[in-house]
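Just passing along the structure, written as structure tokens.
Only one protein chain is missing from this complex, and each of the others stays in its spot.
Chains: A and B, in written order; residue numbering restarts at 1 for each.
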Amino acid sequence: MPLLEINNLVTAFHTPAGRVPAVDGVSLSIERGKTLGLVGESGCGKSVTAMSILRLVASPGVIESGEILLAREGGSVDLTQLPEPELRKVRGGRIGMIFQEPMTSLNPVFTIGDQIAEAVLLHRAVPRAAARARALEMLKLVRLADPEQRLDEYPHQLSGGMRQRVMIAMALACEPDLVIADEPTTALDVTIQAQILELLSDLRRRLQTSLLLITHDLGVVAETCDEVAVMYAGRIVERAPAAELFANPQHPYTIGLLAARPATGVRHEGPLRTIPGMVPLPQNFPAGCRFHPRCAYARLPHCAGDVPPLRDIRPQHQARCHYAGELGPATGEKGDAAHFPHFSNAGNELRPLFPEGGS
Amino acid sequence: MNASSPIRSSGFWAEAWRRFRRKPLAMAALAFVSLLMLVAGLAPAIAGTKPVICRYKGRLYAPCLGYFDRRLEPTIFAKDKFRGTYPRNLVEKDPGSWAVWPLVFQDPYRSVRDDEWPGRPANPARDEGRPSRINLFGTDQAGVDVFAKMVHGTTIALLVGFVSMGIAGSIGIVVGALGGYLGGWVDMLTSRVTEIVMCIPTLVLILSIMALLEKPTIWHTMAIIGATGWTGIARLTRGEFLRLRQSEFVTAARATGAGPVRIMLRHILPNALAPILVPITFGIASAILTESSLSFLGFGPPPPSASWGSILNDARSNLSMWWLVVFPGVAIFLTVLAYNLIGEGLQEATDPRLREARK
Partner (left out) sequence: MTTYLIRRLLFGVVTLLVITCFVYGLARNMPGTPLTVQLGETDPSRKFNPEDLERMKRIYGLDKPWPVGYAQWLGNVVQGDLGRSISRKQPVATLIAERIGPTFLVSGTALVLAWLAAIPLGLYASARSGTVDERATSLVLYVLYSFPTFVAALFLQIIFAVWLRGTNWELPLFGMTDLPADAPLLVRITDIARHAILPVTCQTYVSLAYDSRFIKANMEEAVRQDYIRTARAKGAGPWRVLFRHAFRNTLIPLVTLLGLSLPGLIGGSVIIEQIFTWPGMGRLFFESIRERDYPTIMGLTLMFSMLTLAGQLLADLLYCVVDPRVSVE
């Protein structure tokens, strides 16, 4: 039985302009000790999914339906139904969380040591000194230079990368079963990004923790994840083990993403590919398959009329496409899969594939 | 002219107005202030002893204008020895005359005498002057109708707010804009001057200056309130100009050869206006408060000007005349409340951060 299982989660924002379903029937599962990558463009609902797990979605967001089952001895518990005091034991205790913005996610008026120790004290009946010792231990674990000295420093005295290490230390301080990392490296410099990711996967292996890694960067997924779920417009569109997904992408969106990915270490010849059109806003998701307006394979009216189910295409591999598994050369009016409209890649510089990942 | 300019076009203000309109309290406050303006403008037609319009010896006159300025009162009535008493004199000196009278036949500057209006007794004075059908809000020590005084005092309450904040706003914006935009020694100088003025206890300054004047008029009060109340506006303006000075659209404007004055007026000011407008609105409320407390302390404009605060001052010598406290007190309170509510509504309607939070 998986450690965490999300079934048909619906999280919507109730705005003056109407109901906005940011997460619309998402199902996921994470095995013990494994890493699941949740991939998608900004605004696809992946951060809201992560926030929903710990019920941290800010008002006016509401979890409307679905269940989030966390395994425990002799069964499982539905986090969406858990009373608030019980849920607080899960937060930081069984599930740790790392956020995107290390610059603002730490409280500016408390020392690093205090903030990590607080996480310990909230979940373990230990004396202050022990919590502080644990904080120091964690700082060493996340390989922060001069840990003894850092313990009494304030967040503003640390760089972004260092702060993210502190966030990791805080999330892991109570040895959680699962760590949710919401775009942990997006706000950091490229060189720091690699270090933090490496640290994260290393610690995960050593502590036997499961990891839910939310990112818009397929390169990150390839390096760190065991399984991948691709999200588009509030829904999971494809789910598979990482190797399988990269080898045999089944959903046109995934195919597009992979085609748009610059192969690392290879000098690019010719243009980078992109997916035409824009990510739809939750206020006006298209009917039917939400990707159909941008899809090179779309067959109208079928794709615009019926919502495709998430179905098994290959062993352990699901995709949400009416034609997955039988996609030949594209026949839709959007042209050939190999000829996505592109932009020039003059100077061979690596361009970000997607806009900065957001909530 | 420059595409990157975020100049708040009519779209911004239309949007702000749309948001403002959704706030029932702010709209009620706006309606109340509009009502006050109406009352101020029509004061002589609402309460007075001079006809709004009358036909006398074959010609039409509007003696009520005399309430705005004595020189506007037609001289023929002085020549015919009316001595300010119209009802009997009109009939006696020209039986063919007719007149349209104010809604309430009461004078803000003097007590109405016995039988001045045919068949009506003189205004009661002192403790006898409680509110009645004839004297809606009662009469003061000397028998002057409180309702008439208050109706005519509305002009002062409104003028104080607008004139003094007009002065404070002009000084504050100029000082803040110069300091924020030019920087360097100008900023140094303006900031220090602002700080010094902030250190002067406002009431000390106002009382000293009021004592200095041989015959203080309401205009002096307004000027002094304005001259002392600009520091907050200056600081805010400085901050806005400092921030906007570095923005791309200002650089773009400078690149097109626009001079500093043009940049400040045409490019920065419109963008800085919304946040500056908020403290100005709150300033109107506090100016009204200051004026009425000055009048209350006996430092207001001399009689016959009827400021709401000076009616309260009358009450201090005889507290059993509660109507001298309740009516003007409530009027001052409601006006101050209205401006505060408008300010708050304005703040919420134009603050980009609050706007995002409500999205």
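Going forward, a residue touches a chain if its C-beta (ideal position, glycine included) is under 8 Å from a C-beta of that chain, and two chains touch if they have at least 3 such contacts.
None of these values were measured; they are calculated from a predicted model.
Participant: For chain A, which residues reach the chain that was dropped from this view?
Facilitator: Touch with the absent chain occurs at residues 54, 56, 58, 84-85, 88-93, 96-97, 99, 101, 104-111, 118-119, 122-123, 154, 156, 167, 170.
Participant: List the chain B residues touching the unshown chain?
Facilitator: Counting over the whole complex, chain B touches the hidden chain at residues 192, 195-196, 198-201, 203-205, 207-209, 211-212, 214, 285, 289, 292-293, 296-297, 312, 315-316, 319-320, 322, 325-326, 329-330, 332-333, 336-337, 340, 357.
As a working rule, only the chains that are shown with their structure count from here on.
Participant: For chain A and chain B, let me know how many angstrom lie between their CA-based centres, rounded off.
Facilitator: Going by mean C-alpha positions, chain A sits 57 Å from chain B.
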